[in-house]
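There's a structure below that I have some questions on.
A single protein chain has been omitted from the complex, and every remaining protein chain is retained in its original position.
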Amino acid sequence: MKADVVIIGGGLSGVVAALAAHEKGAKVKLVRKAYGRTALGNGTMSFAAQENDGQKNTLKSRMAIAAKNELLPYSVIKDPLKSMKQAYKQLAGHLSGGFEREIDDDTPVMLCLSEGGALLRSDMAVPQIKSGDLARYVGDGVKIAVIGFAELPFFRPKLLKEQWLMDIKEAGIEKAEIRVFSLPMLDDGKLPFFRMYSEAARVIDAMDALGPLAERIRDEIKGYKADLLLLPPMMGLARRDAVRDISELIGLPCAEVAGGHQAVAGLRLQQLLDEALQTAGVEIINGEAVGFEIKDGRITKLAVKSGGEKADIEAAAYVLAAGRFIGGGLREARGISEPLFGLPVMYAEKNIAGLPAIKLVERDYAAKHVIFSCGIDVNERMQPLDEKREVKAANLYACGDIIGGYDLVLDGCAEGVALASAYIAGANAAGGDK
Amino acid sequence: MKEFDLLVVGGGVNGCGIARDAAKRGLKVMLVEKGDISAGTTWGSSGMIHGGVRYLFSDVGVTKLSCIDSGYIQKIAPHMIFRIPFIFVLPNDNNWVFRFIIYEGASAVFETYDNFAKFKGGKPACRLTPAEVKKLEPLIRDDIHGGITMDEWGIDCPRLCLANAKDAEVNGAEVRTHTRLTGFIKDGNRIIGAELQDEVTGEVEKVKARITFNATGPWVPGMAAMAGCEVKLRPAKGVHLVLDRRLTDYGVLCTAVDGRQMFVMPHENVSYIGTTDDDYYGDPGDIPVLEDEIAYLLQAAESYIPDVSKARVIKVLRAVRPTLFETGKYEDDLTREHQIFDHEERDGIAGFLTMGGGKLASYRVMSEEAVDLVMLKLGKVNPCRSHLDPLPGGDVTPSAEDVAAQFGIDPYAASRVIYRHGSWAAKVLESIKTIPGDAYMVDRYEPTLAAEIRYCVRNEWVKRPSDLTRRCRVGEGADQGMASIQQATQIFAEENKLGPRETIEAADHFLQAKWYERHEALSGEGVAQEELSRMINLGCWRTAQRSHIERRLP
Partner (left out) sequence: MSGFKKAMAISYIGYRTGHHMLRQGYKDVSRIVGIKVLDGIPKFTQNYIADGLTSLTRAERNKQWDFSKCINCGLCDALCTPIDNTRDLLSQGPSLAASSYSRAFPWYKHAEKYLSEWKACSGCGKCSNICPTGVPLKEIVAFMQRVIDKQKAGIMVAD
């Protein structure tokens, strides 16, 4: 098999890199062994969401704070905000309705309620969650109606209500009111409850029309003049417009809460990304990259195992976007390693490959453990560095979670790093800025 | 001020056993435990009511007693036990005389043990050729000289403790968990009561008791000192690795580098690799596991089953054995015999008794001895019945298919409820009749249904949701509660009408408690698991970020 650029990994960063290379005119193939962290996400994206400038919290000011943190990969990238915006625009151009929101310097942080009773800070979210952004109510008041379906015993808005109010008030929305309503989602009484969100989501997919459900919701809230109506994180999987349709039928802005375990928003995002690849004509190979050949400082071949058979791909450039532990880009087996190219796994410029996991964790589960902040190091062109801090191969690039230096959750920058690094890596792999 | 005949301090297997026996004999009993029932040494035990083969070499009486008592425990709690056949693997050796001696010697020992094993329904030993050993356990290394088999009984120790405590309550005892004894009330040289403090609410209470029994395991010396007596123990730390599933149905007994016996054995729906035995003088409530200990256990297991390193370790059990003090011996030689200290005779402090040493398998007979002494001191007479009467749920074991049909649930889930609650299974699942959603699986791994969690919260002294790990194994699966901790905490909050801050802190405590039990042994898929767990618990639920509990040890 031959290609101009091969992307290893098909999550957010892999897809963005593929599109970036494709836009530069390269013939791109993407190798993916499975879904990973992107498909399991809660549908929000964070670029510099945890930073706080104490005032307007615009994206630009928050990115400026984040860029000062030497550990974060932003410090290696020349203008991370610019690359992020370019990546985002490119992605939005390929997606069939998913990212209408502009990412701009002035964009304030998004505030969305989660299934976990919290108010999440993020920079972007899939449309079904984005419509629940409470940022515009800061300094003001808001009335929220929350719908719990009787068939979802594990979604308890009555219990979550006080937790949400706690967080909302702390965010500066002083006069917040939440009213919880409960009604059955279905009236056929087939099963008294759904076992998981995805099951309920697929029942929504199969509904002929959402009219009856919308009507029952409207009857239940009986003229409560809410500013926003929140639904559980399961409003359709293949069907993406359920929230929008219900909103139109009821006449109220609607949104989903951001989900936790087995919610479907991440899977929706992944499916959107897969569609973007298809429309761009990027071939997806369902297989696992298992080996490579290197000659004169260039990767000449990538060995791929697909359906029990092994084949080689020859490409001008390769982009490693395999993620961290869920994706398999990093692995723990008597030490942390990057199993495909054998790149050194680093933290704070220290090679931690020889250390056992016990030395990389702390007693407090919520700490920023080294094991969850480590990864490979790259230069400003997104080329991975070897033990001697030299470029491993002139035509090898990396992007996304596999790059170390940040905690995927606590540092609030994972998707920003993914977008910026993938855009640069993809463009460079296609022969961009030399 | 409440008055009791007997105040039992310590809610481990001994404390619960003593409370049950005493309550059944008509005493007015209070049981206090500073943490959760069975959260001390019992929580880190091997989970077997074994007969103690090793005591054939030092004190045959102990072996006989253990086997007889193991038989009693089977009768009073038949739903909780399961058989574990063991293959004692004999290493190969170039010297055929040596091989012969070892093989015949081991055969002799196990055949001798057969005479005692019959008291506990054990099956007779079998001699296996190397080929036969490999047929039964295909991944055992090639270089062996054969095997001898025998079997022991496994049991869920936290449920055993709970059943004893529940029976005590049924017989009129009062049980207080998360309640610390902060001081004694004395009348001259007699202990007549104690001051108790509730760890969760902070409330202080004073109670009077004619006899106080110190059954606090490794905390015995501290408690005795508070009473003005000295009891010396030689605490011995023991560590087990827990694997996510049964590797086989048989345990393998092997020899470690230092000659100690090690085992890889199935237990309920996990496997254990154990165990270590080292002097430990640190805090019994905060036991670190060292890299060396994990390496030692893996190395020993790997020397017999080379592929065991591919298995997934999900947590590490750690506990301190309250071994009696005897100087100048290697840890393993120390007797596991127990001793009851009568402080009136020994130190002149009346109304106070202590138990030291012992092993879990003999808890019932130890409790019987203890209560015999208590009865003597109180001048009462009433024979022990703890070996005759079944524990709660132990009278009849219902069929999983029947219970499943009754409540419209999966038979596998029903079998786990029956395992834990025996004939009380229908009571446990009752809420499904009024709340159909209570049949959903909160924790996929057992699986544990919401109904069982609700039942435990209402009836089994769950004062912190982390207690549920011991009641119904929430969070004991491969994901260590990634998904279920938050859900279980919500049910707990609902039942106890907690406010938002308390709920978040309860979840944080639960998350922290579970992390403590596995953070030294993260490996392989466990790290990917953790990555996902953080996305959910720190990314969506933001528990730690919003909790105000002191970020200290649970």
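So that you can tell them apart, the chains are marked A and B in the order they are listed, and the count of residues begins at 1 in each.
Quick note on the criterion: a residue touches a chain if its C-beta (ideal position, glycine included) is under 8 Å from a C-beta of that chain, and two chains touch if they have at least 3 such contacts.
Source: prediction; values computed, not measured.
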* Thinking of the whole complex, not just what is shown, which of B:L247, B:V320 or B:V371 touches the missing chain? -> B:L247
* Identified contact with the non-displayed chain, of B:G35, B:G51 or B:G477 -> B:G477
* Structure fact -> The listed residue (A:A3, A:A49, A:M63 or A:V203) that touches the chain absent from the view is A:V203
* Structure fact -> In the whole complex, of B:I68, B:I102, B:C126 or B:L378, the residue touching the missing chain would be B:C126
* Structure fact -> Of B:N92, B:Q339, B:T397 or B:S415, the residue touching the omitted chain is B:S415
* Contact partner of the left-out chain, one of A:M63, A:V264, A:V304 or A:V361 -> A:V264
* By the contact definition given up top, give the residues of chain B that touch the hidden chain. => 55-61, 82-83, 85, 104-105, 107-109, 111-112, 123-124, 126-129, 132, 135-139, 149, 151, 243-250, 266, 268-270, 307, 310-312, 335, 400-401, 404, 409-412, 414-416, 441, 444-447, 477-479, 482-483, 525, 528-529, 532
* In the complete complex, which positions of chain A touch the hidden chain? -> 33-36, 39-40, 190-191, 194-196, 198-199, 201-203, 206, 237, 261-262, 264, 267, 286, 326-328
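Everything below uses one rule, namely that only the chains that are shown with their structure count from here on.
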* To do: Can you check the complex and tell me which residues of chain A touch chain B?
  => 37, 40-42, 114-118, 120, 150-151, 153-154, 156, 159, 162-163, 165-167, 192-193, 195, 258-262, 324-326, 328, 331-334, 356-359, 361-366, 371-372, 408-410
* To do: Could you pull out which chain B residues touch chain A in their complex?
  => 291, 294, 435-442, 450, 482-483, 486-487, 490, 493-494, 499-501, 503-504, 511-512, 515-516, 519-524, 526-528, 530-532, 534-546, 551, 553
